[in-house]
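Sharing a structure here in structure tokens format.
Of the protein chains in this complex, all but one are displayed in their positions.
Lettered A, B, C and D in written order, each chain numbered from 1.
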Amino acid sequence: MTDLSVLLESRPRPAGRRFALQRLPVSAKVAGLVLLAYAAVAMLAPAIAPYPPNEIFVGSPFEPPSAAFLLGTDSLGRDVLSRTIYGSRTILLMGGAAAGLSASIGGLLGMFIGYRGGVLDEVAMRMLEIIMSIPSIIFALLIVGSLGASAPLVAVTVGLLSVPNVARVVRAATQSVASEDFITAARARGETSLSIVLRELLPNVTGTLIVEFSIRTGYSILFIGGLGFLGFGAQPPTADWGLMVNEGRGTIDASIWPVAAPAAGMAMLVTAVNLFTDGVNRLFGPAEQGGVR
Amino acid sequence: MRVAPIPRLIVTRLALSVLSLFVVSLIVFSAVELLPGDTAERILGREATKESLAALRTQLRLSDPAPERYARWLGGIVQGDFGRSLVADRPVFSYIAGYLGRTLLLGGLALLIHIPLSIGLGLLAAARPDGASDLALSAAVLIGMSIPEFVVGIFLIMLLANDLQLFPPLALIDQAKSFGDVIHMLALPVITLNFAMTAYVVRQTRNSMIEVLKSDYVRMASLRGLSPLRVLFVHALPNALSPAINAIALNASWLVGGIVVVEVVFNYPGLGRLLVESIRFHDVPMIQGAALALSAAYIAVNLVADIATLLLNPKLRTRTA
Amino acid sequence: MTAMIRSTAIVPQLHIDNLSCRYERPHLFSGRRNKTPPAVDDVSFAVGAGETLALVGESGSGKSTIARTIAGLFPAAAGRLRYGGHDLTLPVERRAAELRRLIQIIFQNPDASLNRRHRIGSIIARPLRLFFGLSDADSRQEVASLLEAVRLPTDYAERFPSEISGGERQRVAIARALAARPSLLLCDEIVSALDVSAQATILELLRSIQTQTRLSMLFITHDLAVVRWFADRVAVLYRGHLCEVGPVERVFAPPYHPYTSLLLEAVPVFGRRREAAGDAASPAVTSSPPTTGCAFASQCRHRIDGLCRSAEPPWRQVAPGHAIRCHLEASDLNRITGRAATGARLQVAAAQKS
Amino acid sequence: MTNQTRTGVSRRTLLAGAAVLGGSALFPIEQVKAAGGIKTLRIASGEADGVKGTLDPAYGTNDPDAARAGLVFEGLVKLDEAFAVQPSLATAWKPNDDGSVWTFNLRPGVKFHDGSPFTATDVIFSFRRLFDPKTPSPSAAWLAPIDPENIKAVDDLTVEFKLREPVVEFPELIYSHKVVKAGQTNEQVRTAGIGTGAFKVERFVPGEEPSTYVRHDQYWQPGKPGVDRVELRSIPEEAARIAALVSGQVDLFWDLPLRGLTRLEQDKNIVLQTAKTSFWLGLAAWTDTKPFDDPRVRLALKLAANRDQLLKAVLGGHGSVANDQPVAPWIKFGLPDEPRKQDIEQAKKLLAEAGYPDGIDVELYTSASGSGLVELATAYKAQAEAAGIRISINQAPAEDYWSNIWLKKPFIVTAWSGKGADAALARPFLSDAEWNETHWHNDAFDKLILEARRTIDEKKRGELYQKAQELVRDDGGALILLFADAIGATRANVRGWKLHPQKLSQSYVDVTIVD
Partner (left out) sequence: MTAAAHDLMTVASLTVDYRQQGQWHSVIRDLSLAVRRGEILGLAGESGCGKSTLASVLLGERRGERRLRAGSVQFDGIDLSTLRARELRRLRGVRLALVPQNGGASLTPTLRIGSLFAETLRAHRPHMNKAELAAEARRQLSQVGLPDPTGALARFPHQFSGGQQQRIALALALCRMPDLLILDEPTTGQDAMTRRGIIDLLIRLRLSSRMSMLYVSHDLATLSEICDRIAIMHAGEIVEIGQMEDVLLRPRHPYTRALVASIPRLEAPPDPALLPASRRTPERITA
């Protein structure tokens, strides 16, 4: 007993640091597996889809599900299963790209203004508030309407529209971190702003960024689906889920499958994304504000 | 600014919103300018001839430079004149009022159901955190939220209107003869919207309620021997509502813009559809009017939410001693 | 006046002359500036080489603000600050690397001052890289000896802050400060968030480091008992105003500034139950101190009505290097405050010590 | 109150409690006459025209416009289901020898909605305003033979058109041009719409749905119309339209989707009507542009199509296959011949002969601007692939299709509404036609048309038109693939309505509603 601290201080043991993923709740793990399955289906689409997605009259129109057509056929006799499988590519790519775009630009912007504060922060926040006070749908319709609907454009548009939301959340997270003493300590050491943002701040808002990314993924998928449904997204004959629902709904009485399959695909995907979001949110602490819509 | 009492909040916000709306109009105008094609082409469509196009362009003064047209429009706005729709050749204001009214009616009814429903469910979930009811409820609302609203709408029409014939499939509110009819007609869109909105507020209410139930003051309230009901409704609930209100405000502002898909599915003549139509026709004054109305509604919703938050939170309402 | 409150015995290294600081946030859209009373008002003191100056005061007295201003983290509204040949009025971003290295600051809460996402080794290595250009490999040995210096096992370098106790975290913060090989350490309430046992170890550690390195220290605390045994000199701060400065033995002996006296009375006597209560009513807390007169006037038990609230109190040199800022004469102070029970008890203690 | 939703009443009782909350004052619901005995016919059109909507027959080009104008206004003549001209406001008409002067006898005793009598002045006013530069009417282009200054009132009930050139089928030319009351301003015509039709405007605000009309008590056909009131609205979504009809929210449609009608066919409360039309869908290629400049390529394109399959895919079987010429066999002067069969080998051979042994790569533009256009492109692309015609589909925004793509791109999907033989041939295929979407210049064809227009003799004229059709079929740049049927549906209690093959010519004069 030479050292008091040995006697007096209770010292937390280094709990074998588990990977973040392992600490996710079960529901989020299941959701993660579902998302992996989606990714696999999307990547392997050419291999697993029984028919080419856009080939018409592989069967007669509106065939009910059968061994040949597991999910039946649509009005052009196309295989609904194959189209649904291919549709996962479009939506995953677009949703992921949009979310990635908003999380990276919004994240950087949020960190920067959150850290710098002052007049820059005031001006930037007002600008963001103003942009957010225009309902995103107006922007989306204007942009997609003016430049022509194409998958990359829709993804970029939806991504950019979420930038203010992400920036706001990340800014708030940054502010609470930026007021902590380790940031002050870094400043006192004379670290550059860039170094502080990247080395000190970034690791501490990673959780927020991950949560925001997954929130934005769910949001983007729904938004892109809605645009597709309104005819402002992917264009026929693309196997796009929103578009498929729109195309199929006129003939829903003849066959429900052309609507039900992409709808279910979308619902399950977004549910999985949301459950996953929920899990990472619990893991990394609350990053509210944005909501999922 | 949040420490400011309510009147100052309102004044500041109103001043700011004027600026916001100005920027909105500028952005929207520029965006429309970028659209290919022009109003005359859109109006005349396939039947257009060179002569009729030229005549219509002159009539609508489309060949004036863009800044001049914007300045003319802005000049009108300052005097309370929203201009005339290029396509309808009627004052924009008369449209905005009606369409906005209907959008607000639908959105309002949706919120009327939404607020008690989602807060109630949130409290239910918070009653036993991670219990069976909490998990089931969280899962249910999460799935509800994850289905795109157009899918929900389509299937609700199939199920509740076509098969069970409980509600009319379309929201043709002009056919309503009483307020009861209106509610009956709007039932499906209202349900559809609630599908989308519920989860977030339930989650917020649940989380903040759980948080508040763990707080010192709730603990102390029950340690002072107060009845559980009093602890719940007087001590816990008012303090748990702020995040729920923010979530509701987010939903409400989502409603303002996101309602367009639901309007399309249920054939409801709301502002969102007017906007989509106007974008199709490049009807600049109408787009401007609709965009401003939507933005103003958005700003108002957020202002109301902030005031509610202020009212609920004495810390923000009064100055610190 | 400035000279009066400076000890003649020290060779000043850090000079703070007439420092004032003010918190105000310009509001962009209202265009108004929030007029707040200064957080630090006309404060002057000096810290000598190898000396420990304790800055004592309650929360909100401005003591942390002073430390931050010295570190260049907060702008001075007025006043002159110098360290050796360096001008300290510059914000940290514009200071020379050498100056940044020489002055290191340690914060109250080690949970907040260590980046949770970095391993302890990398936290301590950071100043080594920044100031001495050491690569990660080169700094490993240095980190190990710094850990040893603060009596932590060297394998702690691989741990994250969450995996060690609060006291250990504070030692990591000290090691990080030492890594820069500073000559002035600003310690901002560095033990007040810790359990008493951890407190003792940290204090002892700092003390032994100081004896070996001749570090100067500005030691900020509200705990008089710590000050009594840790500091060379004491400066007492009340709401941004300095009210008493002097060598620790002098300050802890009569005559006291009325505020110092009150502070001393508040310190519990260990192992003796009190059988009588003092004046129970808490002093009326006003939201802002008076703009004229003595800052302490409204709480002062020996207030001279008419004078204290209207006129700035003068500095009175009561002993060499010991100054009190009060309208009362030193003899009066001695008479009034010296009789207080604490005073008596301290005199006894002081006598025992000497 | 005739057409209540089936479950409306009980539902409403359930919601009676909710009604207490608000009361109808909360929202300005357009008050409908709810008095007993008023029979309201609720019609829905497919297309929506939003705030662009008008009653003015000078502009009315889209479905809802035409439907509104059809309720409120009447023309001198009308087309029957076989596209033959029948009397309307004119009781009789006759041309001079070469068809350059036409005299119309007007129906006596006809009253406008405001009670004023219908006379020759109104006819002259109605036609002259079409040429007024202040009324940029798209119709003016068609009516070029009319000289507005040379429309004369012979007497109160006789009008004479002195044309710039002879037009043998002048009544067909003007059947869609309605008569408005003289002296109205454009704005009045647009929204007040004083005409002679069976219904007068009760409420019409462009962009506000629905527009409502009440019976014209002084209508010239005794005992008509059969309903008291008409409610007209657009329901663009096909599924929504069907649902609304099934649930009884509307009574009548004339613009139903051609595919997926299962639900309506099974519903006992719904009566479906089908009519053959000459509305055609097809592809148009510029005959002056490679590779379409070679007639063999054009023929190969035509041979590559499997028309029966297209009919099923694009129209769900509700239509007929076409034979690359625009006049359907059931239309007057239509060429009755067997449509082309798919012949991949022949198509390949033709392509090889034309110098494309490896096939051709072409870009085809389409858009969702009309029903079936995208499906047609998709389906044809798949079929043509076998013949070495590799198509990449470029889908343009629907809004801009007719202004930016049509007539501006060399290979597009197109569609033309049903017309008489002359219009169907002349408007797209005359060398100098403004809408020559195939850039086809065939002097023989031009001559045939012009000659037919001067030929009074019906039989001869028919032969000329049929020859012209053959030329289009064999040499033209248009793949005219399908004629679409029109499908209409009513609730079973709607009687007396006959679906007109032409959207623009629907009439509700004879409709009654039984309880």
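Convention: a residue touches a chain if its C-beta (ideal position, glycine included) is under 8 Å from a C-beta of that chain, and two chains touch if they have at least 3 such contacts.
The model shown is predicted, which means the values in this text are computed figures rather than measured ones.
From the options C:209, C:311 or C:330, the residue with contact to the chain not on display is C:209.
The omitted chain makes contact with just one of the residues C:67, C:105, C:186 or C:263: C:263. Residue-wise, the contact with the chain that is not shown comes from B:215, picked out of B:59, B:94 or B:215. For the chain missing from the display, the contacting residue among C:169, C:228, C:257 or C:303 is C:228, taking the whole complex into account.
The omitted chain makes contact with chain B at the following residues, 215-228, 230, 234-235, 238-239, 312-315, 318, 320-321. Chain C residues in contact with the hidden partner, per the touch definition given at the top, are 58-59, 142, 145-146, 148-149, 151, 178, 181-183, 195-197, 199-201, 203-204, 208-209, 212-215, 222-226, 228-229, 252, 262-285, 342, 345-346, 348-349, 352-353.
By definition in this document, only the chains that are shown with their structure count from here on.
Mean C-alpha positions place chain A and chain C at a centre distance of 49 Å. Chain B and chain C have Cα centroids lying 54 Å from one another.
Residues of chain A in contact with at least two other chains: 126, 145, 249, 252.
In chain C, the residues that touch at least two other chains are 29.
Chain A meets chain C in the complex at residues 3-5, 7-15, 17, 119, 122-123, 126, 180-182, 184-191, 200, 203-204, 206. Against chain A, the residues of chain B that register as touching in their complex are 16-17, 19-20, 23-24, 27-28, 31-32, 34-36, 139, 142-143, 145-151, 154-155, 158, 196-197, 199-200, 204, 207, 243, 246-247, 250-251, 253-254, 256-258, 260-261, 264, 272, 275-276, 279-280, 287, 291, 294-295, 298-299, 302. Touching chain D in their complex are the following residues of chain B: 36-37, 41-49, 51-53, 55-56, 59, 85, 87-90, 94-95, 98, 101-102, 105, 154, 157, 161-162, 165-170, 172-184, 264-267, 269, 274, 277-278, 280-281, 283, 286.
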